[in-house]
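Removed from the display is one protein chain of the complex; every other protein chain stays in position.
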């Protein structure tokens, strides 16, 4: 047996990304190992709105902000956080 | 006829002055013309507690803070304001 | 004693402050930020226990000074609603003695105006508090400032 060369990721979307993409969750398959940057590069190619927001998106893994260099794992809860506007 | 050489003043007391002197109002007669300083000098001689607080008492005439150099008149509502502690 | 206009509410009263009424008064579609400060009777100051506070005011002048402060705050900040209330008489621990509330378009100005009003009230408005300690002794707060002379 050897390690599978791909991982499947669930990515949560909110606000303008959810609205423009029309989904609140994406299922993405990436070559392993994959970091937040790999994921964002891939998504920016697929979805113009993510390319537009790329520079201001923060990444959350398991409900915590993390650097985009963080390595991602299959069971992680990944979310793309555009600039927040609560209050 | 000539001007009366004395004026009668009503002086309101509050808080520690009212409590220590045991009155909420004093009737004082002073030679005219009289300023706030004349009044305070006189009261400080009569009431040790006013002497104690003299340096921190603010004068109010007709419900407005005024300098102690202000000249006083018979119908004025005069009050001695020790350091306030509302809030 | 009380002064009330559509936008300003000044009040000296001898019962528990009706906070919900202040909040309703302050809410307006013209504002985006609403800052409220309430002073409450604190039971413990280091090892000294306060049983209650008693507030006395020179009422007409207190209301006049509150009105000056309200005018000055309105001059300095774009205030849409303003409440300045003080309770008189006994205020037991945990209860509210003073309430300051302002509503402004943005939050920074609400905080600034609210802070200005409570800080100024504590310096300017002729209201005094007498503290009753746990042993029943009473003391006028800030009595003897700046140099206490034991008598």
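Just so it is clear, A, B and C label the chains in written order, and each chain counts residues from 1 on its own.
Keep this in mind: a contact is a pair of C-beta atoms (placed from the backbone, for glycine too) under 8 Å apart; a residue touches a chain by one contact, two chains touch by 3 or more.
Because the structure is a prediction, the values reported are computed rather than measured.
Chemist: Counting contacts across the entire complex, name the shown chains the missing chain touches.
Modeler: Output: missing chain touches A, C.
Chemist: If the hidden chain were put back, which of C:6, C:94 or C:136 would touch it?
Modeler: Hidden-chain contact among the options goes to C:94.
Chemist: Which listed residue, C:32, C:60 or C:89, touches the chain dropped from view?
Modeler: Checking each option in C:32, C:60 or C:89, the one touching the absent chain turns out to be C:32.
Chemist: Need a quick check: the contact residues on chain A for the chain that isn't drawn.
Modeler: Given the touch definition above, chain A has residues 12, 14-16, 19, 48-49, 52, 55-56, 60, 63-65, 79, 81-87 touching the missing chain.
Chemist: Since one chain isn't shown, list which residues of chain C touch it in the complete complex.
Modeler: 19-20, 23, 27-44, 93-96, 103, 105, 107, 110-111, 114-115, 118
Keep in mind that, in the parts below, only the chains that are shown with their structure count from here on.
Chemist: Look at all chain centres (mean of CA atoms) and spot the one farthest from the centre of chain C.
Modeler: Computed centres place A farthest from chain C.
Chemist: Roughly how far is chain A from chain B, going centre to centre by Cα mean, in whole Å?
Modeler: A distance of 75 Å separates the two centres.
Chemist: Between chain B and chain C, what's the gap in Å when you average each chain's C-alpha atoms?
Modeler: Here chain B and chain C have centroids separated by 26 Å.
Chemist: Out of chain C, which residues touch more than one other chain, so two or more?
Modeler: none
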